[in-house]
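Some notes on the structure that comes next.
For this view, one protein chain was removed and the others were kept in their places.
Here the chain labels run A and B in written order, and each chain numbers its own residues starting at 1.
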Amino acid sequence: MSYYDIDSILTDAQKLPCTFELEVPGLGILEGNPGEDIKPGTRIDLPLWLGEMLSIGARLGTSRLVTLDMPDALSERVMNALKAEPRTVDLRALAAHFYSLSERVLELFEEEEMVDVLSETFKRRAAEIADQAHNPRGAVGEGVEFLRGLDETERQLFRAAHDRAKEMRIWSGEAKRK
Amino acid sequence: MAFPLPRGITPSEIAFLAEMEMVTVVPRQRLEGLELLGGLVEPLVPPRRASIPLWLALLLKRQRRANIMPPAWLHPEPLGLILEVESQHQDYKNAFSPPPPLPGQPSVRDRDLEPTARPQYTPDGDRYYAAPPFLPQNTAQPVSSFSREPPALPFHWVEVSNMLLDAASDDLVDPDQIRRQLKDLREVRMAKMRSGVDVLDAAATGGGGVALTGVGAMEVGEERGFVAGVVDNLRKIGASKEQARREQMAEQRANGGYDGTQDEEEDYMEF
């Protein structure tokens, strides 16, 4: 994670399902019950940074406070949909920082197959992004829907490709400078 | 600190670079030799041909002080041949047509010959190997004048042709035909570039890479941000896997079993 990177900070604020293993006095505020205790087995969605911190005991070999689960955005259902047709899934609706979230989650869980599915997804969608970005008439029809469903990483990719294509057209005289 | 340009030079800067290419001119007036910061400019004596940087040739052309001889490749015939290789040839279905060889590099027709890299030496004693725009790839006749050499698109083909069509189309043979051929070339090569997303994983791992041999400067410039963005994200997605692979390799090496070549086949993909 980069200290000054807004996207990286926003990624860390995305939520992950956590299950408490121990009773924690006074932490009921996380469930919306200020002053109460948290019972073992309670499931709450916590921001990535907090969940990671609380689960750290697991790595140190001592008893941990919480166990982490896969976020819904990376559930098996989503993976299957991505395997079937990556271009029709609205990633933005799943998580605004879908890929950054995946990268952080993959640091915590060992999921080799997920790496493959996500890489393949990203490549297929990137090819579509390139086509859309080079269309001088702008997005039309299904393209609009697809572009709306891009996550933050993909949006930046679209912007990079689009800006360069435009600069090229300006340089070669095909388009006018603003 | 305000520096407005993104990293990686922009299309106008790539064109600026292409203006350093040497072209052949036929001067229409005399001009004594000049010592420029970019090097010596030979005296211009009509009707003797001279090699000068493209920016200077364009400056003289606009003032009607010289005519520019089209680069050897910028004629309908060689362009037709290149277009054929680019769109029909089986070997180049997923690759760009071969670029002009570097000094010391054998022609594509002599694949078996060993290349020899010939360095110059800098005033500080370092080796220096010239590369475009500082090779005579856009002069009227290739300096090697090896007629066996098949026509090839130089590295700065998009920029040089665009500028010549713009400022010196009356010096070109059949400029309309050339314009059409260049457009076709752009399209067939752009499609190849685009279909390459599939193999970009190879560049996302340490020690890996993707070959784009034959690509033009402006073509790289156009796709640079995109390609880098794709590879960057593929690297991040695969980071945990790469880490695992590294650990495995370190372990194998510790056991004396790693020979350093195991992934070569997988990664060496011609694109």
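Simple rule for what comes next: a residue touches a chain if its C-beta (ideal position, glycine included) is under 8 Å from a C-beta of that chain, and two chains touch if they have at least 3 such contacts.
As a working rule, contacts and distances are computed from a predicted model.
Peer 1: Given the options "Ribosomal RNA-processing protein 43", "RBR-type E3 ubiquitin transferase", "DNA replication complex GINS protein SLD5" or "RNA polymerase subunit H/Rpb5 C-terminal domain-containing protein", which would UniProt use as the protein name of the unshown chain?
Peer 2: "DNA replication complex GINS protein SLD5"
Peer 1: Let's see if you follow the contact definition: name the visible chains touching the chain that is missing.
Peer 2: Contacts of the unshown chain, counting the full complex: A, B.
Peer 1: Determine which one of B:Val45, B:Ala131, B:Val173 or B:Ala191 touches the chain that has been left out.
Peer 2: Residue touching the absent chain, from the options given: B:Ala131.
Peer 1: If you put the missing chain back, which residues of chain B would it touch?
Peer 2: Residues 1, 3, 5-9, 13-14, 16-17, 20, 30-32, 34-41, 55-56, 59, 63, 65, 99, 101-102, 104-105, 114-117, 120, 122-124, 126-131, 133-134, 155, 200, 203-215, 217, 220-221, 224-225, 227-229, 231-232, 235, 239, 242-243, 246, 249, 260, 263-264, 267-268 of chain B touch the chain that is not shown.
Peer 1: Suppose we count only contacts with the excluded chain; which residues of chain A make the list?
Peer 2: Residues in contact with the chain left out: 1-4, 160.
To be clear about the criterion, only the chains that are shown with their structure count from here on.
Peer 1: What does chain B use to touch chain A in their complex?
Peer 2: My answer: residues 10-12, 15, 162, 166, 190, 194-195, 197-198, 200-201, 218, 221-226, 228-230, 233-234, 236-241, 244.
Peer 1: Flag every residue of chain A that touches chain B in the complex, lowest number first.
Peer 2: 99-100, 102-103, 106-107, 110, 112, 115, 118-119, 122-123, 126-127, 129-131, 133-134, 153, 156-157, 160-161, 163-165, 167-168, 170-173
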